[in-house]
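Every protein chain except one is present and positioned as in the full complex.
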């Protein structure tokens, strides 16, 4: 898992706008997930990058697939509600076990992001071709390397504060928009043994996932989100006797049997 | 809501150990919730402190009750699974709207805490009469006022790291135990418009909720967790036109109708 | 110190622009410190608010004055280098002991702020009448109460990222400017027993300290920065024998005498 050549990335795409809206299909002929995957391959040539979509069986997110995924990248928007709850539970468990997760743009309102954050993940928005400037506020962070400060995105949907998320562990990027709004656009969170990066640039109506620097940030995020732990393990409640630090015992119930 | 006399506190108790285990009933003749409530009244005499339990209709947590509650205090252990999911959803919404929440001790594994944290909230534990020392690491925090450093609790269940929670917004207390384990025992989190304080001391097998300093910390936490916002509001996703900062428009769907 | 009527606030003003530049004197006929003090009095009528300036003996910051000050508010710009190092040491010690500190606008480059932060506190800037929008990202924070989101300041100097400060304990406000820059404009820090609030709006060339909402935020910051600890004490290195938690012994040197 410390070998760059073994990095397995899975891009999950909702793939609905591309089917329904011709202007989206025109911008993203290989699907948005296709463009996102291409950007990762471009920047991390040794990575194995696959794509699955909502309409695949189990949304393409079977136990086997997730177990073999180092970092999952999530883009959804119009069909968050169609994602099965049992699949969300499964993804959630894999994140707590150590799978990395990138949540992109409108994924802020996905079930999996809400479940990991515990908040409403709501925000203010407007889709009117604002220019977005993405400013770095944590210049030593690996995710901020190799891009200018600011990144200039000529046309973008506006996302603005208040963004109802927990205070991020690290705030890397803050965006401004033509209308004057600001947004915490690059945030990291650790949950369980998993590392999560939320990055807001990206929209179905604009060619943001073809943008060189947006692609670079996403690839940086993927590289960062891969756990450095040697194996994936589930955080577990265990009993430890006094002086016994390394061998825990499983839970046997809240009420003592003898009572 | 800024008037101390109007502070409405609701202590939720599972109230099962007290019914089943005579030694718990002996330590807590008014129930654990009764002892917790008494400690809050003792330290915040102007507060209105009520108690409800799991076996009350809707666990005592109706919409009306929650709407009138400034701060909810939660103690559960043996019956987390019996708490209805719809009631958990309701409590969760009220926290995001601005209701304060204290989660005590074994409440770490309650549905509501897990839903707000997004993690497994697991830990290591041992119930063998360890001495717990509760050390202050944030001496200017209002929750740490009026208690010695450390607080000495002669007999306690051990809770140890790794405690699978998000990095807290503020780490106020760290505990050690006779066996040498440590625990982040006093943590604050903001979620939505709500303020949350987790405090780990407290157990059914030991008279911890009769401890003067534990009571003081819980009362401090209650006072801190009451929101200073003038009214409770739900974080909401709204559209704002350019130049229109104060009047948002409700969501009308992800796919534009005209397309 | 918990009685609002005893809140002693001291506004420190450099008072040079007002003397040298007629257009500043016109905007601030009572000095910038005078306008800042008036805004605090307006919002905290029970507070005792005084002003001192650079040209006062010991810059007005004698041991006696600082010992009687709950919260010090600092505005400087053109003459940071003239502030005596021994006075900076004295202010620093009082902050670590528990005196609250507000650092306003160009105070980011003051000796006292640099000494407390440990960084260069540099930033990008432009003084060209940008409009500043001050967005709240921590809506439950007491400092963010009573002001609109965003606060609109029609004319302001631009301050932009990267702002070289430690990651703040709490990020309350993020500003945007007409030119598209963003800035972490409202940040809190705890250092020693002291609470520090940095708030960037405010400039000698624009009437920002006459702005109703800027005044409200500054007053909120003053109220927040006052310590809740019962007395001011210096963090001290002390030796504690085993089992002796409350009585420490003073330092007697790094090398044991008997050796």
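Letters A, B and C mark the chains as written, and numbering starts fresh at 1 in each.
Note that a contact is a pair of C-beta atoms (placed from the backbone, for glycine too) under 8 Å apart; a residue touches a chain by one contact, two chains touch by 3 or more.
Predicted, not measured: the structure shown is a model, and the values here were computed from it.
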Sole contact to the chain not displayed, among C:9, C:123 or C:222:
C:123
From the list C:34, C:146, C:179 or C:207, which touches the chain that is not on show?
C:179
If the hidden chain were put back, which residues of chain B would touch it?
131, 133, 135-139, 149-150, 160-163, 167, 170-171, 174-178, 180-182, 184
Missing-chain contacts mapped onto chain C:
16-17, 20-23, 77-79, 96, 106, 109, 115-120, 122-126, 128, 130, 158, 160, 162, 164, 166-167, 169, 178-181, 189-192, 234-243, 245, 248, 253-256, 259
List every residue of chain A that touches the chain not included in the displayed model.
98, 133, 138-140, 142, 145, 148-150, 152, 169-170, 190, 193-195, 227-230, 245-246
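We adopt the following convention: only the chains that are shown with their structure count from here on.
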Give a one-word verdict, same or different, on whether chain A and chain C use largely identical residue numbers at their interface, taking over half shared as same.
same
Would you kindly tell me how far, in whole Å, the mean C-alpha position of chain B lies from that of chain A?
29
Just the number, please: Cα centre separation of chain B and chain C in whole Å.
33
Where the CA atoms of chain A average out and where those of chain C average out, how many Å apart are those spots?
37
Overlap residues in chain C, where contacts from two or more other chains coincide:
133, 138-139, 149-150, 170
